[in-house]
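Take a look at this one; I'll ask things after.
One protein chain omitted, others in place.
Coming up: subunit A.
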Amino acid sequence: MTTSQKHRDFVGEPMGDKPVRCLAGIGEVLGQKLECRGFDKAYMVLGQFLVLKKDEDLFREWLNDICGANAKQSQDCFECLREWCDAFL
């Protein structure tokens, strides 16, 4: 699978306080929706990813429910967080 530059940038270093829009698959529109629901930082979405035990189906369903992410957006975000965890957790 080919990954975007955004994906590689995120996975390449600790996320620190990066905004939620730095996650692969999360652009301006989805980022704003997530921020409105309290998920303004990437680490908060990571928290949900971990609480859902890194389960792809559950995480992608949650992301679709909370901000309307489509299949590609939710897959990109899932893979971004999964690879970040593989590298840093």
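In this text, a contact is a pair of C-beta atoms (placed from the backbone, for glycine too) under 8 Å apart; a residue touches a chain by one contact, two chains touch by 3 or more; residues count from 1.
Here, contacts and distances are computed from a predicted model.
Only one of "Ribosomal RNA-processing protein 41", "Ubiquitin-related modifier 1", "SKP1-like protein" or "LEM domain-containing protein" fits the UniProt record of the hidden chain, and that name is "LEM domain-containing protein".
Note on the undisplayed chain: of the listed residues A:Glu35, A:Glu61 or A:Glu79, the one touching it is A:Glu61.
The chain omitted from view is touched by exactly one of A:Thr3, A:Gln48 or A:Gln75, namely A:Gln48.
In the full complex, the hidden chain is touched by subunit A at residues 48, 51-53, 55, 57-58, 61-62, 65-66.
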